[in-house]
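A single protein chain has been removed from this complex, and every other one stays in its place.
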Amino acid sequence: MNYFNVFLIGGAICVVGQILIDKTTLTSARILVIFVTAGVILSALGLYKPLVDFAGAGATVPLTGFGHSLAQGAIEAAKSSGVLGAFTGGTKAAAGGIAAAIFFGYLNAVLFNPKTKK
Amino acid sequence: MNSNIGQKEKQKEYQKYVQQKMPKSHIVTNCAKAFVGGGLICMLGQAISDFATNYYQLAKPDAASFTAIVLVFLGATLTGLGVYDDLGKFFGAGTIVPITGFANSIVSPAMEFKREGYVLGIGAKLFIIAGPVLVYGISSSILVGLISYMFVR
Partner (left out) sequence: MAFNRIGFSTLKYLNMPNITSGAAIVGPVEGKGPLGKYFDIVLDDDLWGEKSWEKAESKMFETAVKLTLEKANKKATDVQMLVGGDLLNQIISANFAARTLQIPFLGLFGACSTMAESLLVGSMIVDGGYADDVVCATCSHFSTAERQFRFPLELGSQKSPTAQRTVTGAGATLLSKTGNGPKIKYGTVGTVIDLGIKDAGNMGAAMAPAAVHTITAHLRDLNRTPDEYDLIVTGDLGALGSDIVRDLIKEQGITLGSNYTDCGCEIFSKEQDTHCGGSGCGCSASVLNTFILKRMREGVLKKVLFVATGALLSPTSSQQGESIPGVAHALTIECD
């Protein structure tokens, strides 16, 4: 994978997020929701796959990529195992990230305490 | 009734005045920082993914999971160590939008509410930001799966 493309697309997707932060009063929670949902929709319309082919992690690491893997998982599983697949496919494809987030999230919260900002 | 309309007008006028009086974000600098921060995190992700495919000979979906897990680990740990919020202050969306930011949004409320206990503190607050992301992400993926099952076959 061409690392320049990774940097370019990854950076560009984050710039969209930054514009939302500066131009609206959206909180980061809403921005994350918008990005994951946008990823699902773009992926379903077949618009996200070319970006992944072009930029690899530049398109999969931002949260839109998380939406993309959810959508692709659901679509592929629906093809092979029907309605059941539509339900299990997305979560299966994204299971690694979700499980890691819960596990490491819990671990870190138990181990560390927040610090006051200076 | 008349004073109600007057009040609405007055409010509108005031809000317009505040809008133009307000100090503005330095949007160009902020975007540049977000671009660099986000780009670097994605490059790190690519390096992890390349390492997984070349060194561990992982297939593509497994390499993607591997990358996600490692990045989530990094994001969560940097949050625990109290570094991620400083990165976030500087890079803005550059550190919010990547999956490391998702990890940050899980660890930070869980840590914050530890005093409220391990079940209703950490356990419940883990999801105050990540919960909606999963709700909308997973639900929309199911819809997409169902639609593709019905129409695209």
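Quick notes on this one:
For clarity, chains are labelled A and B in written order, and residue numbers in each chain start from 1.
As a working rule, a contact is a pair of C-beta atoms (placed from the backbone, for glycine too) under 8 Å apart; a residue touches a chain by one contact, two chains touch by 3 or more.
Just so it is clear, the model here is predicted, and its values are computed rather than measured.
Considering the whole complex, the residue from B:65, B:104 or B:148 that touches the absent chain is B:104. Touching the chain that is not shown, out of B:42, B:96 or B:138: B:96 (per the contact rule at the top). Summarising the interface, chain B meets the missing chain with residues 10-12, 14-15, 17-18, 21-25, 30, 79, 82, 84-89, 92, 95-96, 101, 104-105, 107-109, 111-113, 115, 129. Touch with the hidden chain on the side of chain A covers residues 21, 25, 27-28, 114-118.
What we mean here is this: only the chains that are shown with their structure count from here on.
In this assembly, the C-alpha centroid of chain A lies 9 Å from the C-alpha centroid of chain B.
Only residues 25, 27, 30-31, 33-43, 45-46, 48-50, 61, 64-69, 71-73, 76-77, 79-82, 85, 92-94, 96-99, 101-103, 105-108, 110-112, 114, 118, 122-123, 126, 128-130, 132-134, 136-138, 140-142, 144-149, 152-153 of chain B touch chain A when the two sit together in their complex. Interface residues of chain A, counted against chain B in their complex, comprise 1, 3, 6-23, 28-29, 31-33, 35-37, 39-41, 43-44, 55-58, 60-67, 69-71, 73-75, 77-79, 82-83, 85-87, 89-91, 93-102, 104-115, 117.
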